[in-house]
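One protein chain is absent from this view; the other protein chains keep their places.
Chain nomenclature is as follows: A and B, assigned in order of appearance, with residue numbering initiated at 1 for each chain independently.
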Amino acid sequence: MSLMLLIEQVLNGLQLGVMLFLMASGLTLVFGVMGLINLAHGSLYMVGAFAAAWVAAATGSFLLALAAALAAAAAAGAIVEVVVIRRLYARDHLDQVLATFALILVFSEGTRWIFGSFPLYLNVPDYLAGPVTLPGGIEYPLYRLSLIGVGGLIACALYLLIARTRLGVQIRAGEADREMIAALGVDISKLYTVVFALGAALAGLAGALVGTIQSVQVGMGEPVLILAFVVIVIGGIGSIKGAFVGALLVGLTDTLGAFLLPQLFGAFMDVSSAAAVGSALASMLIYLLMAAVLFLRPRGLFGDTA
Amino acid sequence: MMRERYINAALLGGLLLVVFWAYTGDEPFTITLATRVAILALAGVGLNIALGQGGLVSLGHAVFFGIGGYAMGILASHAQSYQPLTLGPLVIEGTKSMPLIWLTAMVASGIAALLIGLVSLRTGGVYFIMITLAFGQMFYYFAISWPAYGGEDGLSIYVRNGFPGLNTLDPIQFFGLCFALLLAALAFHAAFKHAPFGLALNAARQSPDRAQAVGLDPTRLRLIAFVISGVITGLAGALFADLNRFVSPTMFSWQLSGELLIFIILGGTGRLCGPVAGAAMFIALEHWLGGLSEYWHIYLGALLLGVVLFAPGGLIGIATRREAAHD
């Protein structure tokens, strides 16, 4: 095993991590501010990916495609919030789970109805295609490197938004005390719609960005959604910082596990069974990580301890 | 409460009538559909103990369904190939006997429920939902990436397993077996609810503080309920795999966990026969709407949204005109 290969896998892990952060931050914001568990967050990811693929095919512009992903997911989020989600804030988690599960069915089948069952493809734009040589001579795809950069930038932007802006103050107030923000004269229902649309836009962007390295298809959102759940359980529900740390942990664990475990078992097994055992175990690794974190800290790494 | 009793009788009687009609009219496919209803309802009864009595919103019950399925698949495939299963020093013969398979399925799901419960019950509420969902996904990916039993493609069994004294290949006899198990589970649920354990579990759901203040440990109660729940759902999984003579990772999928919850909600949370009503409705919808449109899940989604937003008591709630299932 070469060091270069390892570094490449670490970068892959970071890339997965920042994309998970885009998903997880929206989920954790919506939970923190509105107390809602939203299973349909993966559908918004899918909406972003489909909007991007469709616009890219029509215009050929990747940036327009990303803009479309943001706009479509934010719009879908806002509409869903106004029509369905806001009726769920006062309900228990079971109702929230079922209603948002129902939304997944509607979104998935609706998308299948419009776009058909065949996957769409989004191409990496020319200016981001090809490998780039990193210090130390490591060749790494420029596009994936850009994903890491974009994800990092968005994390910073989100931090500034919450720490420095008026909206951020309202969000933090909403997390601390829902009645208080009403008393402050904030239009809560508007704030909720904005927060939900913001989370949706982040999910949609993630869908579009990942859509270029995977195929764009119905059902693409849910595996990512569940990973994002693992992320926020590890990080502590409601904590953006936790989502960030959790996302990187999960991204790195998953990628490095899949890379290292078969090699580890290869040390005392024949190659084919090492690959089988290693990959089977690697597929469980992040969940074992989650279990371990919960055993030590039931409310996650950055969750409130109350 | 009387009214709910009539509805329960009508539901179970209705299912029997459908089967009787299909039997006399020689419609084996309809019998198979009714068998699916009975098995899925059985899985739902299992979940209903955790959810309705314990208040545990498990979004990972497919784990137990899948374990039951694979217990059947693995034992039957070893019997089929005459190769015993070797686990280190332990050598296990495969079997085609349903009672043995059921026992294995129930024990294995019980152990899994115990381990998952130990981790996920350390937290509550929304954490519990996400963690059970995550564990479901863990088993799903494990089943896909473990090549020994078919991996992603699943595992076929050529002949349905046997039950002493019955010809299980005859649809009506297999239905009878599944229906009897469903009745047994329903009877257990009915007794459980009013037994001291059920009383304590229900109290812990309504007021954990109260349960603790009288010396009961809510987490322990929930853990035991979760194990019982997993065992029943695991049994249903073994039957389901036997019905299809096929088991695959989709038995572990999060969609299946969601569908099990849907059965209960469509029927009415905490209602004894809620899962029966819900499973019957689900299969009927799948059959009819699926015939009308390839995209029938849209209608299912819309219906589910309607029930959640406007009819929280579910079907039985509408029929008895009472929202909560207290009696």
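Note that a residue touches a chain if its C-beta (ideal position, glycine included) is under 8 Å from a C-beta of that chain, and two chains touch if they have at least 3 such contacts.
To be clear about the criterion, contacts and distances are computed from a predicted model.
This complex has a chain not shown, and the name its UniProt record holds, of "Phosphocarrier protein", "Glutamyl-tRNA(Gln) amidotransferase subunit A", "ABC transporter ATP-binding protein" or "Sarcosine oxidase subunit delta", is "ABC transporter ATP-binding protein". Among the displayed chains, contact with the absent chain in the complete complex occurs for B.
Residue-wise, the contact with the chain that is not shown comes from B:D217, picked out of B:E93, B:D170 or B:D217. Among B:M98, B:A200, B:I265 or B:M281, only B:A200 touches the chain left out of the display. Contact between chain B and the unshown chain involves residues 188, 191-192, 194-200, 202-203, 206-207, 209-217, 221, 228, 324, 326.
Everything below uses one rule, namely that only the chains that are shown with their structure count from here on.
Per-chain CA centroids place chain A at a distance of 31 Å from chain B. Note for the complex: chain B touches chain A at residues 51, 57, 59, 119-120, 122-123, 125-127, 129-131, 133-135, 137-138, 141-142, 144-148, 254, 258, 261-262, 265, 269, 295-298, 300-302, 304-305, 308-309, 312.
On the chain A side of its complex with chain B, the touching residues are 31, 37, 84, 87, 91, 93-95, 97-99, 101-106, 108-110, 112-113, 222-223, 226, 229-230, 232-233, 237, 276, 279-280, 282-284, 287, 290-291, 294-295, 298-300.
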